[in-house]
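Data block below; observations after.
With one protein chain held back, the other chains of the complex are shown just where they sit.
To keep things simple, chains are lettered A, B, C and D as they appear, and every chain counts its residues starting from 1.
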Amino acid sequence: MARSGQRRHKRRRLYRIQRRTRPGAAPGTVAVDPHAHSTAVHLFGYGPDGYVEEKDVSPERVVECLATWPITWVNVEGLADAAVLRRLADIFRLHPLVREDVVNVHQRPKVEAYDDQLFIVARMVSIGAQSDEVENEQLSIVLGESFVVTFQDRPGDVLDPVRERIRAGTPVRRSGPDHLAYALVDAVVDHYFPVLESYGERIEALEEEVTVRSDGATLARIHQVKRDLLLLRRAAWPQRDALAELSRDSLTLISASTRVYLRDCYDHCVQVIDLLESFREMATGLLEIHVSMLSNRLNEVMKVLTIFSTIFIPLTFITSLYGMNFDPNSSPWNMPELRWTYGYPGVLVLMVAVAAFTLGYIYRKGWIGRAADARPESSSSR
Amino acid sequence: MARSGQRRHKRRRLYRIQRRTRPGAAPGTVAVDPHAHSTAVHLFGYGPDGYVEEKDVSPERVVECLATWPITWVNVEGLADAAVLRRLADIFRLHPLVREDVVNVHQRPKVEAYDDQLFIVARMVSIGAQSDEVENEQLSIVLGESFVVTFQDRPGDVLDPVRERIRAGTPVRRSGPDHLAYALVDAVVDHYFPVLESYGERIEALEEEVTVRSDGATLARIHQVKRDLLLLRRAAWPQRDALAELSRDSLTLISASTRVYLRDCYDHCVQVIDLLESFREMATGLLEIHVSMLSNRLNEVMKVLTIFSTIFIPLTFITSLYGMNFDPNSSPWNMPELRWTYGYPGVLVLMVAVAAFTLGYIYRKGWIGRAADARPESSSSR
Amino acid sequence: MARSGQRRHKRRRLYRIQRRTRPGAAPGTVAVDPHAHSTAVHLFGYGPDGYVEEKDVSPERVVECLATWPITWVNVEGLADAAVLRRLADIFRLHPLVREDVVNVHQRPKVEAYDDQLFIVARMVSIGAQSDEVENEQLSIVLGESFVVTFQDRPGDVLDPVRERIRAGTPVRRSGPDHLAYALVDAVVDHYFPVLESYGERIEALEEEVTVRSDGATLARIHQVKRDLLLLRRAAWPQRDALAELSRDSLTLISASTRVYLRDCYDHCVQVIDLLESFREMATGLLEIHVSMLSNRLNEVMKVLTIFSTIFIPLTFITSLYGMNFDPNSSPWNMPELRWTYGYPGVLVLMVAVAAFTLGYIYRKGWIGRAADARPESSSSR
Amino acid sequence: MARSGQRRHKRRRLYRIQRRTRPGAAPGTVAVDPHAHSTAVHLFGYGPDGYVEEKDVSPERVVECLATWPITWVNVEGLADAAVLRRLADIFRLHPLVREDVVNVHQRPKVEAYDDQLFIVARMVSIGAQSDEVENEQLSIVLGESFVVTFQDRPGDVLDPVRERIRAGTPVRRSGPDHLAYALVDAVVDHYFPVLESYGERIEALEEEVTVRSDGATLARIHQVKRDLLLLRRAAWPQRDALAELSRDSLTLISASTRVYLRDCYDHCVQVIDLLESFREMATGLLEIHVSMLSNRLNEVMKVLTIFSTIFIPLTFITSLYGMNFDPNSSPWNMPELRWTYGYPGVLVLMVAVAAFTLGYIYRKGWIGRAADARPESSSSR
Partner (left out) sequence: MARSGQRRHKRRRLYRIQRRTRPGAAPGTVAVDPHAHSTAVHLFGYGPDGYVEEKDVSPERVVECLATWPITWVNVEGLADAAVLRRLADIFRLHPLVREDVVNVHQRPKVEAYDDQLFIVARMVSIGAQSDEVENEQLSIVLGESFVVTFQDRPGDVLDPVRERIRAGTPVRRSGPDHLAYALVDAVVDHYFPVLESYGERIEALEEEVTVRSDGATLARIHQVKRDLLLLRRAAWPQRDALAELSRDSLTLISASTRVYLRDCYDHCVQVIDLLESFREMATGLLEIHVSMLSNRLNEVMKVLTIFSTIFIPLTFITSLYGMNFDPNSSPWNMPELRWTYGYPGVLVLMVAVAAFTLGYIYRKGWIGRAADARPESSSSR
């Protein structure tokens, strides 16, 4: 009961419809989600010569940083504080539609070009800590001339490697904000691989399970894998299109050298999709095997029933025949066999003969050998 | 009986062929539907500085309004009054084909450019009030230099948020009629989300139902969901194409700033389609599980029958054997067992042994443990 | 027998391969079909000011008419008379390939541009008068500077509305021959709708039938609907492509105003395809339900058998046990129960207990309630 | 045994991998097939004024002919003689890759443009003389300024109609070598129609068979048809692409007038594909019906079993009950019914009542009427 309720709760999330503002509301409405996390603004200012990293700063500090450092990365975690969000949106002069999409965290991955800004939506995926279902979260990236602003609702560690790289002074420090945006998207795409690996292992386990023993629970697990892959797919395909747009288009904000890296990131995304589609096909194949195995087993069960029945039904008829109470005293025609000297042994011999004949018939049909073959423990591949 | 008739009636609507004029009739024929609602013309005149809202006006008042206000929105509800419709069509100089399509309320969503007008067809969807089937209605929009005319048959509340926005003096008042047309289409597209949400919940419920218990009624419900999604799909895909045409093409009537908003509306439409296709795939998956579950249960039923039969058939044969009436007086060979001191206990022991052996055989096949596993209440996922 | 032969005959038509000339024959060969109808040439000459309509004229009269009237429509019904066909082909200077295609009435819909002529092939569909299978016939249209020639094998009433419109002096009389060609194609496309309506009703009826009772005959009907829709599809898709070519291309013979009407006709054709594909998907869904229902019913049948068997098999074993003939005189161990005072009532009580236990087991499995649920009359959707 | 071996042999051909040269060998290697037929070179020289036809000529004669006649058609039958092939390749200055492809007779249909030559590969299909499986052979065509060279391994009659047309002095004699190449490809494409007709008839027969009676053999035949259509499809689709390339591209070797004819040939090829795809869908539909029919029949078989069992199991229990041997002398409670005056007739009446009740139950379930309906002979469509 409790479990079922819990599962129900989880699923609701999966199918949550992806708009929170009232249908028909004016675009640009910033309607924060009542369940959103509280907002924290983190700051990175850097240039070829150094960097500054500050946590939990005020919007005013952001303005200062923009004036000081060649490149500023503002990372907003938690989307509950509408006032802070609106202040930041004003600082960076975000388009009304961007303001709306940032808090509406169910966007598909996409790229949108505004006058002097690029708005990139990516989706980060991960396997839930306690449950083992896939979770995905929106990362909104705004790329400007000298800054990158990112918005995400839940704090996470997907972007940590990028922070490391800024601190370590790798080439990212010597490149423009477009390279930082690339690094962020690349980190997101790279995080698909461990998630996929986990599904690859599940499919492998199910493959073993489905041939050895498979019941309703196996079926439910296959179904869950298919559903999760469907969800991943809905995130990965538009991600690929967004990357194609980023690396192909003559977007002035993206330099030629970064474009080469984006092309590489696009390749990784194609790999992700490739694996996803293969896994989906494997999962569909598993379903087919499951159904076929059920059919196999039904055949086996019915063979056993039929073998027992066809052997004993005629025998029982014979015994039943000689259990009739026809009165030998009324007529010599009434069951004289019962009074023969060798009547009983004769009937026993007859029954053995009938049973032998039936067994022979069944054997020639190949059911006895077959029945053994179809036993699951021998259904191993070569 | 009554129910079935009623359902039949509803379905007929679904498959109604979408042309009412006689095949081959001259184009531009305005053939009003005998079941259409009576016509009412509502008026909105507005500009940056104010607005006027009038209900149930005459065509002449429309002409006045056109001359007075920068932008006029005429909303026609009910398509039964051919005379009024023709008068309006003359006022706005509608193309014969537009006149035909406006009353022929089974058009696919589309955009058509005429000399100085754009004709936009959109489909509004909703869940029926009493039934829970999806309904969809045509909204025809004609966009001119200084006016927007909308036609719909049944009065509805989909466009209310747009009216609110005009009254509230939001940016829509400061923009041209193209922005009003966008706001109308956007309101229509946004109304898909609650409908989809309802289907998401149904699929979720069916998912629960199909694993726990599923019968013919479950099957019928899955089928209905699939059919409704098919219907929604037929509305959503051309809507997307229409929006792509609106936002891409170099249509002079659409300003660049409105185009950005139309692109956003296009994105929402793609989200709708994305969800629709996922739901369709989920529904197909449900069917597969349903069939697989039926197979599972048949296996279980047959196992029970086979277990009972294989245990009792040999036993009954033995009892039947000693029910034969061979005459012990005729011959000492005739069933001497019946006269042994421990004949009866011996047979009882034999029968217990046979039953034990058969049970052991069945157990080794794994049917008894399996039969328990396959019980629906234990088929929960991990 | 007779029926089957008749059906066979009909089907052969469906799969008739669509070339009659010997493989490899020179192109332009006019090989009339031996089963073609006898040829009759009908004539319409018209202009803005009047029209003349003549039936069954000679080719010479056609030449006269061409010289007299601004626009001439020659309608050839029946393709048996090779001499007349050749004479007309010479009058209108038809390309060898057009001559071949006109009598080879199994072309796909297409548009071909020759120097100063357009060759349009369309397919008219209808539900056969006596049978209820779909029939389709070729309409070949040649559009020239001042004339339209149409060829069809069987006389039909699809084009009557166009004749009416010419007689009535509608705008068609004031337009060029391109508008006449459009009106003809439009009449053909419009005739798909009643045919589709008929299939919509059949699918609806099958939907009812498949959930209530479905047998081999239902299956055969679903299969027939699928096959007919496949046939319609093969006509409708290339029709759409042909219309796209007509309305898009810079064909000098089509005026801009006619192009608008062709675009409308294209929209109708897309609607036809839309419905067709939906119907095909519905029909496939019906098959799935049919199979699932069969499975449902098998489950129910097997449950009944299993319930009866599992209740009576143990009981019969008990009665059989006390039907054994062990001799009480030989030993006090031999079936003393038979001589107990309450032996018989005790056995009856035992049997009632066993039956109750088995019923309880079955009830806990949920088979008895289920069996009732699965009864077809209760499988109605909510 | 023998049959199976023979079939195996045939199939191997179907799946033969399509390269004979060692993987990685230098391109242009002319590796003749050891099973190829012996080479014979046939010659046609023609112009508007006359023609010469010679069989089995030497390469030197070909050189002479090239110098004499405006157009030369060299037809090489049998690809076993590497020396002759190499000599001809030198005469016509064939590209190394063409040399390789000509003897490697498993190419897909394609068109390749070399400096002053076009290389066309087409595949001729036919129904095997003794077997009824589809066979297909490669026809390689090289089109030059003043010649056409064709290569095929097995002598065949597909090209005979083209020879007839040259002899008959049809327009082909007045056109260039491009028209000859067209005529050859057209002859090949036209030969698909009789092959398809044969498959249409097979599908029709299977359609009859599958509804009346269908067993493993029917299944095998459906499978064979599907496999053969798959093979045809692999030949037809690239053929279409090749024709599209021939008729669309600005190939200087193809004149505008020939292009019109190639477009017609392309149309025929599309018709072939259209039919193929319809047939494939029909064959898939047949499989579905086959499986559904099996399910139908299983239902029927199980109904018969269940009806017999549910009627007789309770009756047999009753008779068995009164077959018990409780001793009436030991107690008045022991089976007093056996000593009632109307005991036996009463039991008979009871049994009739039980049987009637069971029959009534079964009838209400609709199994008896149904069982009759499901009889194959009544499964005819309306």
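Just so it is clear, contacts are C-beta pairs under 8 Å (C-beta built on N, C-alpha and C of every residue); 3 or more make two chains touch, one makes a residue touch a chain.
Note that this is a predicted model, so its numbers are computed, not measured.
Only one of A:V142, A:A242, A:M293 or A:V347 touches the absent chain when the whole complex is considered: A:M293.
Mapped onto chain A, contacts with the missing chain fall at residues 158-162, 165, 170-172, 183, 186-187, 190-191, 193-194, 196-197, 200-201, 203-204, 207-208, 211, 260-261, 263-264, 267-268, 270-271, 274-275, 278, 281-282, 285, 288-289, 291-293, 295-296, 298-299, 302-303, 305-306, 309-310, 313-314, 316-317, 320-321, 323-327, 330-331, 333-335, 365-367, 370, 373-374, 376, 378-382. Taking the complete complex into account, residues 3-4, 7-8, 11-12, 15-19, 22-27, 95, 97, 106-108, 110, 112, 114, 132, 213, 215-217, 219-221, 223-224, 226-227, 230-231, 234, 287, 290-291, 294-295, 297-298, 301-302, 304-305, 308-309, 312-313, 315-316, 319-320, 322-325, 328, 335, 338-345, 347, 375-376 of chain D touch the chain not shown.
Just so it is clear, only the chains that are shown with their structure count from here on.
Ignoring chain B while keeping the rest fixed, chain connectivity by touch breaks into the groups A | C, D. Rotation angle for the C-alpha superposition of chain B on chain D: 145 degrees, rounded in steps of 5.
Per-chain CA centroids place chain A at a distance of 40 Å from chain C. Between chain B and chain C, the centres computed from C-alpha atoms are 24 Å apart. Residue positions of chain A with contacts to 2 or more other chains are 323. A linear topology is adopted by the chain contact network, the touching chains following one after another without closure.
Contacts between chains, counted with the stated touch criterion, involve the pairs A-B, B-C, C-D.
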